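Below is a structure I'd like to ask you about.
Subset of chains shown; positions unchanged.
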Amino acid sequence: MVEPSKKPLNILVRYRNSVIRIKLKNDYEYVGRMLICDSYMNLILTEADEYKGNDPSAHYGNIFIRGNNILYIQLRA
Amino acid sequence: MVEPSKKPLNILVRYRNSVIRIKLKNDYEYVGRMLICDSYMNLILTEADEYKGNDPSAHYGNIFIRGNNILYIQLRA
């Protein structure tokens, strides 16, 4: 459809080492620095805070999120 | 089935840089300018407003939506 460098997953890769915010299908959110991701949207966040609503509910040194649970990812503009 | 240029996903690609409205399976809606999409309907919106019902509930500079959550996309006629 589009040239490879212009696919969404290739843009996501550019956010390695940046802070992203992930919302899962179960409404939990995770904010942390993305260490790595793959084409299934499996990804590892470091120093991640978990939110359910407005308050942080947990902190994780490293968390591996299975991509198929993801609803969307907020990226810096 | 049909010639490639006439497939729905090829028409969706033509809406890059246009404002689209996406409804997810969880009833949330996102209105923003589509930067990019792929054949899974993964896509990135910029300057996106989130709606649950009639009122905007959040604004995102850049949001990466995982395609398998999408119910439908409204395109300009």
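Should a chain be cited, it is by its letter among A and B, assigned in written order, with residues numbered from 1 in that chain.
Going forward, a contact is a pair of C-beta atoms (placed from the backbone, for glycine too) under 8 Å apart; a residue touches a chain by one contact, two chains touch by 3 or more.
All values reported here derive from a predicted model rather than from experimental measurement.
Here 2 copies are displayed; the structure file describes the full homo-oligomeric complex as 7 copies.
Definition applied: only the chains that are shown with their structure count from here on.
Inter-chain centre distance (subunit A to subunit B, centres taken as mean C-alpha positions): 19 Å. Residues of subunit A touching subunit B in their complex: 1-2, 6-9, 11-12, 25, 41, 67-68, 70-77. Note for the complex: subunit B touches subunit A at residues 9-10, 13, 24, 26, 35-39, 42-44, 46-47, 60-66, 68-69.
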